[in-house]
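My questions will all concern the structure given below.
All protein chains of the complex are present and in place, except for one that has been dropped.
== chain A ==
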Amino acid sequence: MPVQDRTNEFRACVESIRNRSSFPQRGAEAKQRLLTNGKGPESKSEFSRTASSIAKDISSTTIKLGKLAQLAKRKTLFDDRPIEISELTYIIKQDIANINKQIASLQAYVKQRNAQNNKSPEGKQLDEHNHNVVMLLQSKLADTSMTFKDVLEVRTQNMKESKDRTEQFMHSTSAAASQAPSNSLLFGNSQRQQDPMGDGTALSPRLDIKGKGRAQPNSDILALDLGAAEEGQGSATGDAFMQMQLVEQQDNYIQSRSTAIESIESTIAELGQIFTQLAQMVAEQRETVQRIDADTVDIASNVSGAQRELLKYYASISSNRWLMLKVFGVLIVFFLIFILVS
């Protein structure tokens, strides 16, 4: 986002508010003083000039980065423009290093002023403001560098994919045989210009490798630059370029290690999810089991009640027998009397 100067709008707002409300005379005078002090552009301190130029550089770098991101996103097999991309990458790298140096000098200037200044309240506020501005610029630069690194990663990924596709279309064994030695030779010594196969099929894989070879050291320098930017020292840029060769080869191994560990981490996260799902399912089933429990208790009570009734019935039947015997005995006696009489 480009830096906009909205001081005039701010001043107009202040004027309108002042005219609307009733301020005491003293406050109005103080504000008048502030406004007149900040008026002319000639009174801008050297600090703010440097800061604004750095901010402009950062914004232009961000625009270039956007263009690079768009170029890097293209996934076509043949229309790739490695020269442009690598040029743009180089320019952006230079810009970032430049901005880094400027920020470092700005911070040194701030520290120097800090040492000179007496402890007036205005001076303290000014120092704090300067410090904040430097922090802001540094964080903006760090964001830009992060975006740059992401773009480079996307680019290397795309190049890997296009290389795989190229191998599919061209003779696979010849490409593979030329891969490994040219890989090591090119990475180890980027000046050697060997053509391993001697025919045209080696050209495009080689260009890809060269682009990749240049893309990767950028990420290493970036890592070192980020560290430098975050700490606010500008001296590491020169060393960064020299360490490029050494850090290149480590990067593959370290990257593969980090991907392996990331896959482990994602597996563990998956396992955690599975456990949660499992717990959820068991909790759902708990309700149902409780229903079964209640039903079983009901069944037990019903069956025991029914047994009690049957027992009572049985008891009443067995006790009733005596009454029955008595009733039947009386009937039989009457029948006997009637038969004997007749």
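In this section, a contact is a pair of C-beta atoms (placed from the backbone, for glycine too) under 8 Å apart; a residue touches a chain by one contact, two chains touch by 3 or more; residues count from 1.
Note that in this section contacts and distances are computed from a predicted model.
Visitor: Look at the options "Synaptobrevin homolog YKT6", "Metaxin-2", "Trafficking protein particle complex subunit" or "Histidine-containing phosphotransfer protein" and return the one that UniProt uses as the protein name of the missing chain.
Guide: "Synaptobrevin homolog YKT6"
Visitor: With respect to the chain omitted from the figure, which of A:13, A:63, A:146 or A:317 is a touching residue?
Guide: With A:13, A:63, A:146 or A:317 as choices, the missing chain is touched by A:317.
Visitor: Please pick, from A:17, A:83 or A:264, the residue that touches the omitted chain in the full complex.
Guide: Here the residue in touch with the unshown chain is A:264.
Visitor: Name every residue on chain A in touch with the hidden partner chain.
Guide: Residues in contact with the chain left out: 177, 179-181, 183-184, 187-188, 246, 249-250, 252-253, 256-257, 260-261, 263-264, 267-268, 270-271, 274-275, 277-278, 281-282, 284-285, 288-289, 291-292, 295-296, 298-299, 302-303, 305-307, 309-310, 312-313, 316-317, 320, 323-324, 327.
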